[in-house]
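One protein chain is absent from this view; the other protein chains keep their places.
Per-chain residue numbering starts at 1, and chain names A and B are given in the order in which the chains are listed.
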Amino acid sequence: MDPIAAKYIGAGLATIGMGGAAIGVGAIFGQFLSGALRNPSAADGQFGRAFIGAALAEGLGVFSFLVALLLLFVV
Amino acid sequence: MATGNAIDPIHQFIVAPLAQIRIGGIDASFTNASLFMVIVLLAATFLMIIGTAQKSIVPGRLQSAAEMAYEFVASTVRGTTGTEGMKFFPLVFSLFMFVLLSNLIGLIPYTFTVTSQIVVTFALAALVILTVIIYGLINHGTHFLHLFVPSGVAPALLPFIVLIEVISFVSRPISLSVRLFANMLAGHITLKVFGAFVALLLSAGGWAAISPLPLVGIVALTAFELLVAFLQAYVFAILTCVYLNDALHPGH
Partner (left out) sequence: MSDKPNPQDDPSEEAMKARLAALTVALEKQKDPKPDQEALEATQRTGRAMSLGFRVLSEFVAGIIVGAVMGWQFDEWLGTKPVLLIVMTAFGTIAGFWNVYRLAAAPTGPQARDDKRSNP
């Protein structure tokens, strides 16, 4: 396997990490909505924190995207 | 747009010189980016000066727009840095108007989005951070460095804490500029890719039946981009206030 092909395969595999981020964000908003349904009055206060959780999950996903970019353009 | 059958979303970000100007070996040619910066500048000046020309009690459309922009940024600055932060209001307001208008003008087809260039957003972020550093040093002298030494930390941990504070301070301009740049870049690339889908589907004979699907996608995406345009301008302004707040009273 010549390195160029390996690089592209690696970049492709790296983007699977974004799937993990998607699952994380889905889980956070799912839990938030089910909690908000149980106690709608408290939902407004926690709306910001749901986005913080989602941002952190997305942040960790961004790194797999970063690795893919590094593999494609830098290495 | 789609050259041949390849989707080419990057084409919109190419900075092409319109008028070649060489000053002493430096290529200071007037490019389409500078053209759109001038357009953004004229739009902001027009909105603010013409808007507030009549000063009528019952504001017309333009005047209410100008007043709304002013009130929005003024309340943000007052809310985040208090009344003493108001002396930075001109800086924050011009940053907000420049980012907002260049985002909005960039949404119009066949225009060039000024803030989709990393060099532009980094210049704005560097401007903010240099103001923070210079003002902090002038105003508080070496006391400004207490920004990196939070109070009530065990001396043993100090070098680590200071290193962490330095990293988080250096990460501010990076996060300020990369956030605006990435949002604008990603938004416009997605728009162009969806646009290319419509073009490809239309030219694909039988498949033209489902071409309105990406068209609906573009409409939804443009609405989302409009929200992102306002949001990024707001986030840029409020974070400028938060960082200026650190310069006003270091050592949180």
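Rule of thumb we're sticking to: contacts are C-beta pairs under 8 Å (C-beta built on N, C-alpha and C of every residue); 3 or more make two chains touch, one makes a residue touch a chain.
Treat the numbers as computed from the prediction; the structure is a model and nothing was measured.
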item	value
Among B:Thr31, B:Gln63, B:Thr81 or B:Thr240, the residue in touch with the chain that has been omitted	B:Thr81
Options A:Ala14, A:Ala50 or A:Leu71, residue touching the unrepresented chain	A:Ala50
Residues of chain B in contact with the chain not shown	79-82, 160, 163-165, 167-168, 170-172, 174-176, 178-179, 182-183, 227, 230-232, 234-235, 238-239, 241-242, 245-246, 252
Those residues of chain A which, in the complete complex, touch the missing chain	44-45, 47-52, 54-56, 58-59, 62-63, 66
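Definition applied: only the chains that are shown with their structure count from here on.
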item	value
Centre-to-centre distance between chain B and chain A (centres being mean Cα positions), rounded to whole Å	24
